[in-house]
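Here is the structure we will look at, set down as structure tokens.
Left out: one protein chain. Kept in place: all the others.
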Amino acid sequence: MAKQSNEPVLWALFSAGGVFAAFVIPVHLFLIGLAFPLGWIPAPGYEYLHALVRLPLARLYVFALCSLALFHWAHRFRYTLYDGLQIKHLNELIFFCCYGGAILGTVWAGYLLWNFR
Amino acid sequence: MAETISLEVFRYSPERDAEPSFQRYDVPLRKDWVVLDALNYIKDKVDGSLTFRWSCRMGICGSCGMMVNGEPKLTCATFLSNYAREQGPLRVQPLRYFPVIRDLVVEITDFMTKLQSVKPWLIRGKEKPISEGEYLQTPEQLDRYKQFSMCINCVLCYSACPVYGLDPVFIGPAAIALAQRYNMDSRDEGAHERMDILAQHEGIWGCTFVGECTKVCPKHVDPAGAIQQYKLTATIERFKSFLMPRGAK
Partner (left out) sequence: MTETRQPARYTEYHPRWYRSRVSTWWWLAQWPYLKFILREISSVFVAWFVVVLLLQIRALSRGSEAYAAFERWLQNPLIVLLNMITLFFVVFHAVTWFNVAPRAMAIRFRGKRVPDFWIVGANYAAWAAVSLVLAWFLVRS
């Protein structure tokens, strides 16, 4: 190939995040954001959730979800800014802000989950 | 007098006008008339200066594409009666995102150049001698690319594509779908050559899957699907070349 671009890698992360987000985020958000706070469904107790997140598999799941969903966001948001606002001259700035944000979020998620007590 | 329908037609004369304008015409509303019939009526009976392209009148030549009420349409397949109940006149404009030469005629050299750049023909590493016979293909192999081969180069998909409008370097829906038509052909060996062009940012990666190209396609080619499928192929190839840098080219 003539030149190896990063686009396939970014697109793979975007797609994986899109699939992951589509399957799991609606139910998570419904429970954590509406059903539990509004008392539609009794919320799980602190002890139970704490024990749940202690499981390595659960932490791996949360980490993958957070990171991929953020790369999904970065990719879409980047193109929305390009096209929706016609600010292509800020290409590089947008690129670094979007993927930089996703990387920062990934690091934050890794830090929180790695140090989870 | 029979029922009529009003058309508001885009007019632009490069010799006379600095800016385009709209001209209003009333034409008979006939059940069996398409927008192209109305334009031909205007040209023959009302205003001979109206300029537009057309040829076959049966959705094969791909030359009568225009914006009808803001949507890219083949005017030979767009019936007036579908718009009879709508408020206001029917707006006919040249295809969006292309330069206008005169009235409803647009300049599509940009598309023709891009189409050639993706090498839409069968590429063979080595031709086999004629004595060995033809390259056979099963119905299954034909089925893989047949949908993409229906394209008539009418460029409606370009007028539906905001990415092309915003960034004219984008290779665009039809050219990529036609590249896929050859990539998927069992007789073709040019996929690697085409990938150099398609896997650039101006190629498939510019596409944000708006999906309108597929909706306006009069031949059900599904360029949006072709592009997404090619993104997957290009990604797999990219990871393969990452894992095996010294492997096949």
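As written, the chain order gives the labels A and B, with residue 1 at the start of each chain.
Quick note on the criterion: contacts are C-beta pairs under 8 Å (C-beta built on N, C-alpha and C of every residue); 3 or more make two chains touch, one makes a residue touch a chain.
Given the structure is predicted, the values throughout are model-derived calculations rather than measurements.
Participant: Thinking of the whole complex, not just what is shown, which of B:Pro28, B:Pro89 or B:Gly165 touches the missing chain?
Facilitator: The single option touching the absent chain is B:Gly165.
Participant: If you put the missing chain back, which residues of subunit A would it touch?
Facilitator: Considering the whole complex, subunit A reaches the absent chain at 17-19, 21-34, 36-38, 41-50, 52-53, 62, 65-66, 69-70, 72-73, 75-77, 79-80, 84-86, 101, 105, 108-109, 112-113, 115-117.
Participant: Considering the entire assembly, which residues of subunit B contact the chain that has been omitted?
Facilitator: Here the touching residues of subunit B are 10, 12, 14-15, 18-20, 70, 93, 96-97, 99-101, 107, 140, 143-144, 162, 165-166, 208-212, 214-215, 222, 224-225, 228-229, 231-232.
To be clear about the criterion, only the chains that are shown with their structure count from here on.
Participant: Nearest whole angstrom, what separates the Cα centre of subunit A from the Cα centre of subunit B?
Facilitator: 37
Participant: Looking at the complex, which residues from subunit B come into contact with subunit A?
Facilitator: 162-163, 166-167, 192, 195-196, 199-201, 205, 208, 231, 234-235, 237-239, 241, 249
Participant: Could you list, by residue number, the parts of subunit A that touch subunit B in their complex?
Facilitator: Going by the criterion above, the answer is residues 1-5, 7-9, 11-12, 79, 82-83, 86, 88.
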